[in-house]
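Up next, chain A:
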Amino acid sequence: MTLLELEGVTASYGPVQVLDGVSLRVPDNGAVGILGANGAGKTTTLRAISGTVRAGGRIVFDGKDIRGLRPDRVAALGIAHVPEGRGTLGDLTVRENLRVGAYLRKDAKGVAQDIDYCLDLFPNLQNRIRSNASALSGGEQQMLAVARAIMSKPRLLLLDEASLGLAPSTAKNVYDAIRRLRIESGIAMVVVEQNANLAFTLVDSATVLETGRNVLTGTSAELRGMDEIRRAYLGG
Partner candidate 1 sequence: MRKHLRSRRALGIAVASAVAITLPGCAREVGGGGDGGSGGEASPGITDDSITLGITTPLSGATAGPGTCTVAGITAYFGAKNAEGGVEFGDGKTRTVEIEALDDAYDPQQAAANYDQLKDEVFAMTAGLGTPTNRAWRDAAIADEVPQVLIMTGDPLFSDAEESPWQLGFVPIYQNEGEAFGELLASSGQDHKVAILSQNDDYGEGYVEGFTSAIEGADNIEVVEQLTYEATDTSVDAQITQLAASGADVVFNAMSQVPLVVSALQKAQQLNWKPSWFLPSNTSSPGAVLEPGGGAAFPGIYSVSFAKAPASPAFAEDEDVKAYLAALPQYGNYPDPPAFPHCQWSWMVGATLEQAFSEMTEPTRENFMEALRSIEDFQAPLMLPDTTVNTTEDGQPAVSTVVVQKYNGRGYDTVESFE
Partner candidate 2 sequence: MARVVEAPASSAASSFRRRPWVRRAGPLVLLVVLVALPLMLPEGANDTLARIGVFAVAVLGLNVVMGYTGQVSLGQIFFLGLGAYVTAYGVTNDWNIVLVFVLACLVPAVVGLVVALAAARLGGLAIAMVTIALPIVGVPLAKRLSDYTGGSQGLSARFTDAPEGTGLYDDQWQLYLVFLIGGTVFLLTRNLVRGRYGRAFAIVKGNENVASSMGISPYRYKVLAFTIASLIGGVSGFLYMVVVQYTSPETMSFGHSIELLVAMVIGGAASIVGSILGGAFYVVVPDLTNAIDPSLTALLQGALLLVVLFLLPGGLASLPRALTRGRRRSRAGRGPAAPPTTPSSTTGSGTAAEEPETERQGHA
């Protein structure tokens, strides 16, 4: 069954058209990558889904048209956005940040369990539980941002450039943890990533954007085999 479907989605910042008819399909429990060069419209596609930019076209989540909903409404439906640049609350501790993620939840017991789960998933955070988020390293902040998104018990996770600015080994750690999360929880994901190699460790299929349009869509295996993809995004 399809959880999220985008069809002919458009968006613009002022006079600049950034999305010019993007389509995307994410099945239940699926993970779909969005690849492309800088400025191709990857981040904007995530923002269109989460409601942080005004979009045209059709965006359907779980059978409900969510285009034009305010971001907080979209979030309430179970879509958690981990934005580029993380956006952790620097003045709150790691634990507080995690509790913030669970703001809309009322099951105190479940929240406590999920905090434990997050700390198990990201052991680095366990050591920093009482530190202010602003004191964390870049990799730890990224982990915290993902963990906080998990705390809202989402049905769909929007991940934006989770590897940005991280050392390769740290980036791999982060993706390993997210893959484990995917396997254990079955949360569906849309993954925006510059580093296609990393993305393919996580997603089942992907689409390549160019100037706001899909130019290529396929399974991970299909795309991995294509010369042009390899040249453009796989560094070979």
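To be clear about the criterion, a contact is a pair of C-beta atoms (placed from the backbone, for glycine too) under 8 Å apart; a residue touches a chain by one contact, two chains touch by 3 or more; residues count from 1.
Basis for inclusion: all candidates are chains of the complex that A comes from, given by their letters.
Computed from a prediction, not measured in an experiment: that's the story for all the values here.
A.B. asks: Sort out for me which candidate, 1 or 2, comes into contact with chain A in this complex.
C.D. replies: It is 2 that touches chain A.
A.B. asks: Can you list the chain A residues touching candidate 2 in their complex?
C.D. replies: 50-52, 70-73, 75-76, 80-81, 83, 87-93, 95-96, 99-101, 103-104, 108, 111-112, 115-116, 119, 129-130, 148-149, 152
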